[in-house]
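First, the structure itself, so that you have it in front of you.
Note that one protein chain is taken out, while the other chains of the complex remain in position.
Presenting chain A:
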Amino acid sequence: MIELFGMPFMQRALIAAVLSGLIAPAIGTFIVQRRMSLLGDGLGHVAIMGVGLAMLTGWAPLPVAAVVCIAGAVIVELLRQNGKASGDLGLAILFYGGLASGVLMAGMAGQGAGGLSSYLFGSLTSVSEQDILVIVALAVVILLFTIGLAPRLLAVTVDEAYAQVLGIRVRWLNLLIVVLAAVTVTVSMRTVGLLLVSALMVIPVSAAQQSFVGFYASFFGAMGIGVLAAIGGTVGSFYLDSATGATIVVTAIGLLGVSWLVGGKLRREDRFIPFIEDHGVHQHEPAEAHADPVHDPHRAEKLRIQHGDHIDYVHDGHRHAVHGDHYDEH
């Protein structure tokens, strides 16, 4: 294990993977809240066009893919803002146009679809020192915007009209979200790969929402889960000799499964008792006899309802309220 971290290419791969695990859920939180979970997937397809263009021209793939992907993201968002994207049709044309033209250009460059594969699924060994510098710089920018503007981005994604009435520049922030998503996609193409990056934007967010109460707890929790998945997947892929991106995503799905199992306990959801107004009109109707109301199993009933000023316990599908030495039907 120790010698693993001593290898320079492994160090670079880990740095790149950890940064992907950090930034993908950071921007993903807002994308999920905006109900555009598949945006990352579409932008990944657009980035393939950038990679193809880079192969054709011989330019560095990362900057070219970033520029193409940002342009695609801006077009998609402007279409959405102006109500021009009829259904998903405009988006689909852009995305599949990106994929097709990317494969076409890669083929013309003599690389074929095979040459694209390290970008589609990520590749540990292909992260160069120059790549690392670009990745670190872009990741810092993304974290600065997502964390620094989190309150505003939350307000915009939760309730656009209200945010606008607050004087927040909604259109610009919406553009910022898709541009940051585009940058995240290209930063992650070496680690998780363009086809799977969307998973890292969505799955840790979902796992965190299962496990934490509150937006900020989930926001930072998702970044933590993303980093865990990235480290686990990168190390795992070395030993399993598997594709890095796929291993990271499978690890993330594993963490999501764990969050389903233990998340309810972590959130202690039973603290949040549903509330029903007490209209004060109850005929006195004692419930069926209970052995000992004070030490009654009712106290341990899972489902409770705050009924005005007291708690009703849901018991066999009806509500019981403590009344002196017995229970009443409510």
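Everything below uses one rule, namely that a contact is a pair of C-beta atoms (placed from the backbone, for glycine too) under 8 Å apart; a residue touches a chain by one contact, two chains touch by 3 or more; residues count from 1.
Definition applied: contacts and distances are computed from a predicted model.
Visitor: Looking at UniProt, which of "ArsR family transcriptional regulator", "Transporter", "Zinc transport system ATP-binding protein" or "Cytochrome oxidase subunit III" names the chain we cannot see?
Guide: "Zinc transport system ATP-binding protein"
Visitor: Using the touch definition from the top, which of A:7, A:92, A:108 or A:166 touches the missing chain?
Guide: Once the missing chain is taken into account, the touching residue is A:166.
Visitor: Looking at A:112, A:148, A:257 or A:286, which residue reaches the missing chain?
Guide: A:148
Visitor: Footprint of the hidden chain on chain A, which residues?
Guide: Those residues of chain A that touch the unshown chain are 32-33, 148-149, 151-152, 154-155, 158-159, 161-168, 209, 212-216, 218, 271-272, 274-277, 279.
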